[in-house]
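Some notes on the structure that comes next.
Here the complex is missing one protein chain, while the rest keep their positions.
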Amino acid sequence: GAVSASGDAAHRWAMVVDVRKCVGCQACTVACIMENDVPENSFRTIVSTYEVTEQGKAGSYMLPRLCNHCEDPPCIPVCPTGATYQRRDGIVVVDNSVCVGCAYCVQACPYDARFINHETQTADKCTFCVHRVEAGLLPACVETCVGGARIFGDLKDPDSTVSKLVREQNPKVLKPEMGTQPRVFYIGLDPKMQGKVDGTPTLWRPAPHADKEHA
Amino acid sequence: MDTHIVEVINVTREVAWLPWAVQYFFLIGLSVGGLLLSLPGYAFARDGWRPLGRLALIVALTCGLAAPVALLSDLHQPGRFWHFYVVFRPTSWMWWGSLFIPFYIAGLLVYGWACLREELQAHGRVDSRLAGLYRLAALGGGRDDRLIRAAGLFVLAGAALVALYTGVEVAVVKARPLWHTPFLPVQFLTTALAGALGLVLILNRVVGTADRGVEVLGNRLLAAVLAAVMLCGGLWLALSLSGLDAGHAAALDSVAGSEAWRVTAVWAVAATVVPFVIAVARPAGTGLLTGLIAVHSAWMFRWTVFIGGQSVPKTGAGFYEYALPAGPDGLMGIVGTAGLWLFLLILMTALLPVSSTPAAGRPANASGHPGGRLTAAE
Partner (left out) sequence: GGFSETGRKLVKGAWAGERPDDTISGNAPKPEFRIDPATGAVEPTPGQIVANVACLGCTTLCGVRVRVDVERNRVLRVAGNPYSPLSTDPFLPYATPIEESFRSLSRLDEKGLQGRSTACGRGNAALEMLTSPFRITTPMKRVGPRGSGRWEPIAFDKLVEEIAEGGDLFGEGPVEGLRTLRDLKTPIEHASPELGPKVNQVALLASVNDGREPFVRRFFNQALGTINFAGHGAYCGGAYRSGSGAAFGDLKAMPHAKPDLQNAEFVLFIGTAPSNAGNPFKRQAMLVAKGRTDGVLNYVVVDPVLTNADNRAAGERSNWIPIRPGTDGALVMGMMRWMFENDRIDSRYLSQPNAKAATSAGEAGWCNATHLVIRQKGHPRDGRMLRASDMGWVELDEKERYGEKDAFVVLDPAGKPVAHDVLDGPAVLFHDGAVVTPAGDVSVKTSLTLLREEAMRLELRGYADACGIPADIIAGLAREFTSHGKKAVANAHGGMMAGNGFYNAFGVVTLNTLIGNLNWKGGSIFGGGRFPDEQDGPRYKLASFPGAVKPSGTAISRPVPYEKSSEFARNNAAGKPYPAKAPWYPAAPQLTTEYLTSGLADGYPYRLKALFLWNSNPVYGIPGLRAAAEAALKDPKTLPLIVSIDPFINESSAFADYIVPDTVLYETWGWASPWGGVPTKTSTARWPVVEPRTQALPDGLHVQMETFLIALAKRLGLPGFGADAIADMDGKLHPLDRPEDWYLRGGANIAWLGKQPVADADDRDIALSGVGRVMPVLQATLKPEEWRKVAYILVRGGRYQNQAEGFEGDKAVHKFLKPLQVYNEAVGTAKSSITGRRWTGTATWMEPVFADGSPVHKHHTAEDWPFQLVSSKSMLVSAYTIAAGRLRHLHPDNPVGINAEDARRLGIETGDRIRIATPGGMQDATAIVRHGVMRGVLAVEHGFGHREYGARPHLIGGHSQPSVPEIGAGINLNDLGIADPSRAGASVWVDPIAGTAVRQGIPAKLERLAASA
């Protein structure tokens, strides 16, 4: 429809995450929450932090995760209402006034990047902070990234930092076999972390929300 | 290689398709199954299939009417259901579903009416306060096999579409290897048939005439369907184990290491093999037992697929823990749909008290089957 014509086709927004620079401080996670009023216990981005031990040598590994703003995003074709769509600048968004909250897109995203927002009762995810980007600013998580690991920019601008990094550093993407063509790239991505991680899971548990939100 | 990974910081995702969805897929499956089982007796006028067919019809109608309510409830914005109907979204199987469901339900109602018209007419002849209503409902006619057959073929098409979409909708989700298998639609259908047969066998005892013929036929059919279920499962396992297909291997891999999933697998096998053996060995007198097990395993299958499936993180390690919430997102949803279905069943059996095939002129409430009244009175 008319909405999907939004965004400027002259740009293709993308992110490069240099995991070597990530310190796992979660500034991005919290900034995203504060900027976007993400409901309690929900996350549009999170920095998964792992302890990896190989041949007896242990080390820390941090992996910032967010929506990949895929070139071929499986979350879109499944949407029965058209609430989810891709702007011409590549940003995948949800129109919360259209979404019926069927959560089909949540199932279809191979990256667990989506969730149902318990306040709006609609699908929610990273917007690449489109409201900031359109105001000439950087996404909140990029602006405040302590390690400088998150790099945001325009793939259609050959001189942009992301273009250069993608050209020169041969960055990887998560789950390439899904054919989604993510536009969040990773430098220093450990193949063991590229798909579903095989390890001891987090002890984190979602807090009960239903009673509060539905009261 | 000696590698250990511990997730020190991560969060988990909640299930987004709630127990409501399990209920929907369960009920719509049972409805479709019931409908298919009713066709020989009604649409193809095989009188030997009528007693079973009538119970199956009750299953199809009650479950078919309850299912969309569960589906609506699974939407987080139920008031926006009409959004489905103002767009053209052919890439979305859910969108197709939104067309198929009303098509099927409408067909089911017409077909059900056509099938039961004879009974309505019979009730209209009895002197009671409701006789006028029955007569109105019968639209001044009786059994019309051509109408039944036409409606039956129509609703068969609807049922096929529903079976297709419910299976494919889930099976196309590549992001979940456990779902993303061509076996899934077939498994949904076969387990739905098994569940419907199970419910028929239960109803036969509880609200029906405890007809021995129905029981034996039902158990025989159940055994056949369960054989198909096992075949499907076996093929899935073989394909996954062989590693011929990466997706299937990944799916198996994602759960193979889990104790809970192993328990579930053993359970599922037992819940298929046990009723199969019983149904083959002693088809008579065991209907309630095999029926209960069959219904249970049809539900379990869907619970495992949906709730279990969503507890497999797409990127994170291990499994997300699922605790059934007490509220509408959980237990209340399950109880609510079950209640709704029971209400519909009571309503139907009260309005159309059970008799085998009510003969013309025989007062329906004189059928003398206490079970029917008992249930209706509950």
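For reference, chains read A and B in written order, and residue numbers begin at 1 within each chain.
As a working rule, contacts are C-beta pairs under 8 Å (C-beta built on N, C-alpha and C of every residue); 3 or more make two chains touch, one makes a residue touch a chain.
As the structure is a computational prediction, the values presented were derived from the model and not from experiment.
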item: Visible contact partners (per top-of-document touch definition) of the missing chain; value: A, B
item: Which residue of A:Val133, A:Leu155, A:Met178 or A:Val197 touches the chain not shown here; value: A:Val133
item: Where the unshown chain meets subunit B, residue by residue; value: 4, 6, 8-9, 11, 69, 72-73, 76-80, 327-328, 332-337, 339-340
item: Contacts of subunit A with the absent chain, listed as residue ranges; value: 18-27, 29-31, 33-37, 40-41, 43, 46, 49, 51-53, 56, 58-62, 93-98, 101, 117-122, 124, 127, 129-133, 135-138, 140, 142-149, 151-153, 160-161, 188-190, 200, 203-205, 207, 214
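Throughout what follows, only the chains that are shown with their structure count from here on.
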item: Intercentroid distance (Cα basis), subunit B paired with subunit A, Å; value: 38
item: Touch list for subunit A against partner subunit B, complex; value: 1, 24, 26, 41, 43, 46-56, 60, 65, 74, 76-83, 98-104, 106-112, 114-116, 121-122, 174-175, 177-178, 192, 195-202, 204-206, 208, 210-211, 214
item: Subunit A partner contacts - residues on subunit B that touch it in the complex; value: 1-14, 16-17, 74-78, 80-81, 83-84, 87, 89, 91-95, 97-98, 169, 172-176, 179, 246, 254, 310, 312-321, 325, 327-330
